[in-house]
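Now for subunit A:
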Amino acid sequence: MNTLIEVRDLAKTFTLHQQHGVSLQVLRGLNFTVAAGECLVLHGQSGAGKSTLLRTLYGNYLPAGGSIRIRHAGDWLELVGAEPRQVLAVRRQTLGYVSQFLRVIPRVPALEVVMEPALARGWTRVDAEARAKALLTRLNIPERLWQLAPGTFSGGEQQRVNLARGFMVGWPVMLLDEPTASLDEANAGVVLELIGEARAAGSALIGIFHDRAIREAVADRYLDMTQEDLAHAS
Partner candidate 1 sequence: MSAAEQLLPATSVGTEPLFAVRDLTRLYGPDKGCQGVSFELYPGEVLGIVGESGSGKSTLLSLLCGRCPPDRGSVQYRDGSGDWLDLYAASEAERRTLLRTEWGFVEQNPRDGLRMGVSAGANIGERLMAQGVRHYGQLRAAGLDWLQQVEIDPARIDDLPRAFSGGMQQRLQIARNLVSSPKLVFMDEPTGGLDVSVQARLLDLLRGLVRELDLAVVIVTHDLAVARLLADRLMVMRRSRVVESGLTDQILDDPQHPYTQLLVSSVLQP
Partner candidate 2 sequence: MNAQAIPAREAGYNFAYLDEQTKRMIRRALLKAVAIPGYQVPFGGREMPLPYGWGTGGMQLTAAILGADDVLKVIDQGADDTTNAVSIRRFFARTAGVATTERTPEATVIQTRHRIPETPLAAGQIMVYQVPIPEPLRFIEPSETETRTMHALGDYGVMHVKLYEDIATFGHIATSYAYPVTVDGRYVMDPSPIPKFDNPKLDRSPALMLFGAGREKRLYAVPPYTRVVSLDFEDHPFQIQQWEQCCAICGSGDSYLDELIVDDAGSKQFVCSDTDYCAQRAQQQESRP
């Protein structure tokens, strides 16, 4: 089995100093692995820590303890305690993150937003542009929007730009946070195709899907997060 990401005893606590030091332990004692071509679906109620887990894996949130090991550049890299530049290198080459919320950098046209991950990997502009256009077309973003900055797009349009960006290049490990939320059936179908292509290419996927049908279509395994939902520690 070709394990690409390995999580051991992962814990995440939020301490809110502004609110009298209230402490929220959202994740505790998490253990799992995901192999190439596998899709692990996170399962649990709202507030169970699913998004938190994805963000912690991505390095956006700081783990309180435990280990996240990822297969990067032919070797295992421990992400907990890694240097910022190592995390950035992993995010550039190995670990992709697709969320429903596009962080809009003002004034950058949609096409550029989508091309960026490829350019960061050294693709030529010509190749990057071709693939970006293909993806945007597949996701039904009309051509007249390609040169506009996504800041003025609708929520659904922003999400689809984000998806195009997310699937622009191949990622050994992909984190998907509600990628089909607020998409119609046709577009959701496109996303399913893209996920299928990624799996076939050997990516390990970890995802959150609110739609049960989609969940069942993609999941190989489930990780039940409800047991992680703990009462507040004071």
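Per the selection procedure, all candidates are chains of the complex that A comes from, given by their letters.
Everything that follows uses one rule, which is that a contact is a pair of C-beta atoms (placed from the backbone, for glycine too) under 8 Å apart; a residue touches a chain by one contact, two chains touch by 3 or more; residues count from 1.
Since we're looking at a predicted model, the values are computed, not measured.
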Touching partner of subunit A in this complex, from 1 or 2: number 1
Seen from subunit A, its contact residues with candidate 1 in the complex are 14-18, 55, 59-62, 73, 83-89, 92-93, 105-108, 115, 119-125, 128
